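One structure coming up, written as structure tokens, with questions to follow.
One protein chain omitted, others in place.
Going by the order they are written in, the chains are A, B and C; count residues from 1 in each one.
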Amino acid sequence: MTAYAPELLVHSWFNSDRPLLLAGLRGRVVVLAAFQVLCPNSIASGIPQAQRIYETFAPSDVAVIGLHATFEHHDAFSSAVLKAFVHEYRLKFPIAIDQPNPASPIPLTMERYKMRGTPSLVLIDRHGFVRKHTFGSVDDLRLGAEIGALVQETEVASVARSSAA
Amino acid sequence: MTAYAPELLVHSWFNSDRPLLLAGLRGRVVVLAAFQVLCPNSIASGIPQAQRIYETFAPSDVAVIGLHATFEHHDAFSSAVLKAFVHEYRLKFPIAIDQPNPASPIPLTMERYKMRGTPSLVLIDRHGFVRKHTFGSVDDLRLGAEIGALVQETEVASVARSSAA
Amino acid sequence: MTAYAPELLVHSWFNSDRPLLLAGLRGRVVVLAAFQVLCPNSIASGIPQAQRIYETFAPSDVAVIGLHATFEHHDAFSSAVLKAFVHEYRLKFPIAIDQPNPASPIPLTMERYKMRGTPSLVLIDRHGFVRKHTFGSVDDLRLGAEIGALVQETEVASVARSSAA
Partner (left out) sequence: MTAYAPELLVHSWFNSDRPLLLAGLRGRVVVLAAFQVLCPNSIASGIPQAQRIYETFAPSDVAVIGLHATFEHHDAFSSAVLKAFVHEYRLKFPIAIDQPNPASPIPLTMERYKMRGTPSLVLIDRHGFVRKHTFGSVDDLRLGAEIGALVQETEVASVARSSAA
């Protein structure tokens, strides 16, 4: 049932001097936090949690990526809105805008992940597999435990493999 | 030191089928709540408080008016952003967009009230005088007491006048 | 339907150098806040709200009185528990312990007011009449409005009476 995480299809990165790909983040746990700047639950819960994750874990262990993804209000959103948002909320982790699909209201990354809305959170392990995918608010304690386990799992698993070799 | 409240200069009303003027609200206490959709403190504190005021007091006693006012990020904001915001946050009180000033980054109502930023809150009594003007978060208990006193003040003052007559 | 507030029957006052009686507080609005030190809702909501009321209103307008009242766990509570509680929570308003009733688990003041449990809040106006009586959490904005109106009501009512005289 474990699925390989689909690659990002996005544009207009903030807090990153170049576009990021999941393929380039192998070896790290990735937290993909989908949000929408006018979604109350994204703003009250999803975004502050993503920022806390970014501040809690070592960048060499955990990469946090924000994804602005929405299937409505397309005329309201622009790169200027996201730029102002990132500035006003003093966010430090990399954030990208999901790639619009000319044939559908659902943008491409949101579509690939079959996200139900925002906030959505996807945990991807060091090998690129999706280990958790939620819609709505997520409890900090449980999420911390899951990220902590994913970080620890692979380190020790590697040790296990090399010990066994 | 009590000042007469300057009239609104705004456009694009939401939750009102026609433009509102303070002049048309005499006899009611007016709560003017200035905010900006990407201002963290407006979203966490100012806007939910304005909604609570709207839900707590009788419309015949207290009129709540939201004012989208900002001196920066002008390229980010449009009527479409405000429309989506009002929809997403399920706001029910009348909200207008402050009128841009072609000669200044500060829009006209914000300028007239000399607001320092968002959230700002202005309490106007039944006679049109400014009785409180704050910048930043405001305590619910104290604000409730002040609005309650303004509502009561004029009712009983009217009674006093008619009793005395 | 307005009822005269029954007098307090209590012991062991804290934060007051002498026993208080409602009869001695006429002319002030009284907030009677019943609580129990091991009641989660009293501690999370009732007690901090009573402290906020005490800090928000002028003592000449509003008197806050805490009442430790409980119909169970009688073997757990002593004056020493209340003394430690008042010290640990740095409470500054007068607090008394409800008078036990040897014939019933319900102490005397709780019985007289027919309180349903804790937290309970009773608002008494300047003339000694009960104007609000609630069980459970109370919204700060609405409560502030009600206290503010009671404070204002009587001041202006007095003005009305003297104007009319």
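Observations on the model:
The rule we apply is simple: contacts are C-beta pairs under 8 Å (C-beta built on N, C-alpha and C of every residue); 3 or more make two chains touch, one makes a residue touch a chain.
Worth saying up front: this structure is predicted, and the values here are computed from it rather than measured.
By the touch rule given at the top, the unshown chain touches A, C in the complete complex.
Contact with the omitted chain, checked across A:R52, A:H87, A:R112 or A:K132, is made by A:R52. If you put the hidden chain back, the residue from A:V30, A:V122 or A:I147 that touches it is A:I147.
Where chain C meets the chain that is not shown, the touching residues are 37-40, 43-44, 72-73, 75-78, 80-81, 83-85, 87-89. Although one chain is not displayed, its contacts with chain A can still be listed: residues 49, 52-53, 56-57, 139-149, 151-153, 156-157, 159-160, 163-164.
As a convention for this text, only the chains that are shown with their structure count from here on.
Taken as a graph of touching chains, this assembly forms an open line, each chain in contact only with its neighbours along the path.
For the pair chain B and chain C, the distance between C-alpha centroids works out to 34 Å. If you average the Cα atoms of chain A and of chain C, the two centres end up 50 Å apart. The distance from the centre of chain A to the centre of chain B, with each centre set as the mean of the Cα atoms, comes to 37 Å. Among the residues of chain C, none is in touch with two or more other chains.
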